[in-house]
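Presented below is the structure to which this report refers.
Heads up, one of the protein chains got dropped from this complex, but the rest are sitting where they should.
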Amino acid sequence: MPVNVGLAQLSDHFLLATVFFYALAVLAYAGDFAFGRRAAPRAGKDATGAAPATERARVAVAAGVAAQAAAAPPDNAPPAGQAGTAGAAVAPFAVATGGGGPVLAAPSRWRAGGAPAGPWIRAALGLTVIGLATQILGIVTRGLAEHRVPWGNMYEFVMAITCAAVIAFLGLSFRFRVYAVGLFFMAPIVLALGLCATVLYTAAGPLVPALHSYWIWIHVTAMTVAIGSYIVAATFTVLYLVADRHARRQATSPGAGFGAVLDRLPAPDALDRLSYRTVIFAFPIWTFAVIAGAIWADQAWGRYWGWDPKETWAFITWVVYAGYLHARATAGWRGRRAAYIQLVGFASLLFNLVGVNLWITGLHSYAGIN
Amino acid sequence: MRPRARRAARAAALALAGAAGASLALGACDSGAIGNSGPGSNGQSFVSGSPGTTTYGPTSGPAAPRVTGTLLSGSKFTLAQYRGHVVVLNFWGSWCTPCRAEAPFLSQLARNFTPRGVRFLGVDIRDSPATAEAFQRDFHIVYPSLNDPGDEIALDFRDTVPPAGIPTTLVIDRNGRIGARVIGQVSYPGLRGLISHALAQPA
Partner (left out) sequence: MTEVRAPAATGRTEPAGEGQPPATGPVPRRRGPATRGPFGMLDWARWGWRQLTSMRTALVLLFLLALGSVPGSVLPQQGINPQAVQQYYAAHPALAPWLARFSLFNVFGAPWFAAVYLLLFLSLAGCVVPRTFRLAGSARQQPPRAPANVSRLPLATAMASPLAPDAALARASALLAGKRFRVRTGDGWVSAEKGYLREAGNLLFHLALLALLAAVGMGGLFGYKADRLLVAGQGFANTVTALDQFRPGRLVSAADLQPFSIALSRFSARYVTSGPELGQPASFNAYLSYQAQPGAATQHYDLQVNHPLNVDNVKVYLIGHGYAPVFRVTDGTGRVVFNGPVPFIPVSLNGLTSEGVVKVPDARPQQLGFAGVFLPTAVDAGGKLQSAFPAPYRPAVSLVSYAGNLGMNSGVPQSVYQLDTAGLHRLAVAARPLAPGQSVKLPGGTGTITFTGYRQWISLAITYDPGQLPALIAAIAALAGLLVSFLVRRRRVFVRAAARAGGGAAVEFGGLARTESSETFGAEFADLSAELSAALAVPEERGLHDAVPPGTTPSETAPAARTVPPASSDLPSTSDKRE
């Protein structure tokens, strides 16, 4: 069936719209940094008064100090009357009402500043969501135009990966409210999409016969989700390293460096754990994607593993991320060292995605670019 | 964990890993008993096999299978027609350079031994009849050859002494048992010795 040119053009327009909205979102995130309200008031006896204490506690914990500090304000709440025959235990996570009752604890560990999202952040998130919608529409219309699944060459693949990454990031930022990370995450996404629209652009067309298989739904989709998640994890790791170095510098010489920007980041420990949790999510998917790829390779090329460059680099990436998970469980390797290992894994992933397609010829050369 | 149990577990671990690893290490090298024609190593597009001669005792050699086919001339043929004779069966192709190198030897040996009751038979692989006949003219091959485009004759031998490359020469004694297999180009004295040995066997 021939390509539906009208839909293909519509898809291109949606891509441009996506870049536009994401770029605006980046500006809005930057605006929040520049003009937005600072993090939640540290001193205060209002409803959120306990939260900053847990923030302090969280930072302190990262340095290994016990969390008695976190216990201090809530313990101040005087015990209400012990009367009552049928006492019911209060769930330990009720919101503090000044003067009694336990405190909101666990989820707020992850919250960036404790404060609800300011207007800049809300604008940025809104723009991101709109951009995501146009991106999804762009992918769908491309698939409809070509009458096939819309990931068959490098251009479409990068579109899909960035889409998955943005979805993962939005999910995490809504769940854990790490909005401040948005700037550092969306900027590379905008760059990648810009590259997509210019250098990587390929006109809509059919798949080569080797890709005519239902496995493209399974293997490539899994790879897309995994790579998108790894991108998010790498962002968090880079920020963790930066925030961690900043925190150490602050400990020795307060006020030095990019204090204004970096103070707004979540605590290093939180970033590290977010990154770890994302890798925990992505690693089984990557494993599954490699296995699915091996099954498909067996059907198409006659062997399930042939050390094709793409297969080899997928293997290398898997091994390095496995090393990261092991390092996280080993004394002396947690923290910065594990973070570096993860970044090595991410670098090999980028090489797998870009370098192998463009510079090394093998059976996997479906880039569509000459 | 108690010390003895720990030692047992450790030994089990060692054995398990060793077995897994050894099997992989052995399997990773893929040159087998047949011989390795590496992909594109010489572009000759056929498997030459690791050269060598295998001989069997007069009673231990497997019985030659039923072989039927069509000669290059077009007439039907079956190996049973040669029962009671020593038979030299040679798998060849005109495109195969070792086959061309040994063809003069086979031609000469055929001329020498046919009067003594030895029958020579060729099995031609992947040749058109015109090309095969040109080869036979060129090397003065007077014995017939079966045309085997579908490799049926090679299949017939799979349970006994399969031809493990091109060229392969089999010597079958008077009782229909395979006495020797030569993989690769035969040498004149070598094949002559095998034929003489087969001739010397009592029927």
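Going by the order they are written in, the chains are A and B; count residues from 1 in each one.
Rule of thumb we're sticking to: a contact is a pair of C-beta atoms (placed from the backbone, for glycine too) under 8 Å apart; a residue touches a chain by one contact, two chains touch by 3 or more.
As the structure is a prediction and not an experimental result, all values here were calculated from the model.
Colleague: I'm checking contacts with the chain that's been left out. Which of A:262, A:294 or A:354 qualifies?
Modeller: Of these options, the touching residue for the absent chain is A:294.
Colleague: May I ask which residue of B:63, B:80, B:134 or B:200 touches the chain that does not appear here?
Modeller: B:134
Colleague: Pick from A:122, A:147, A:245 or A:273: which residue touches the chain that isn't shown?
Modeller: Answer from the full complex: A:273 touches the omitted chain.
Colleague: Looking beyond the chains shown, say which of A:16, A:129, A:251 or A:319 touches the absent one.
Modeller: Among A:16, A:129, A:251 or A:319, only A:319 touches the chain that is not shown.
Colleague: To test your reading of the contact rule: which positions on chain B touch the chain that is missing from view?
Modeller: Listed in rising order, the touching residues are 1, 5-6, 8-10, 12-14, 16-34, 36-49, 91, 94-95, 97-98, 100-102, 125-131, 134-135, 137-138, 149-152, 154-156, 158-159, 162-166, 168, 185.
Colleague: Residue by residue, what part of chain A touches the chain that was omitted?
Modeller: Counting over the whole complex, chain A touches the hidden chain at residues 2-3, 54, 61, 64-67, 70-71, 74-75, 77-93, 100-103, 105-107, 109-110, 203, 205-206, 208-210, 212-213, 215, 269, 273, 276, 280, 283-284, 287-288, 291, 294-296, 298-309, 312-313, 315-316, 319-320, 322-323, 325-334, 348, 356, 360, 362.
In the analysis below, only the chains that are shown with their structure count from here on.
Colleague: Just how far, in Å, is the C-alpha centre of chain B from the one of chain A?
Modeller: About 63 Å separates the centre of chain A from that of chain B.
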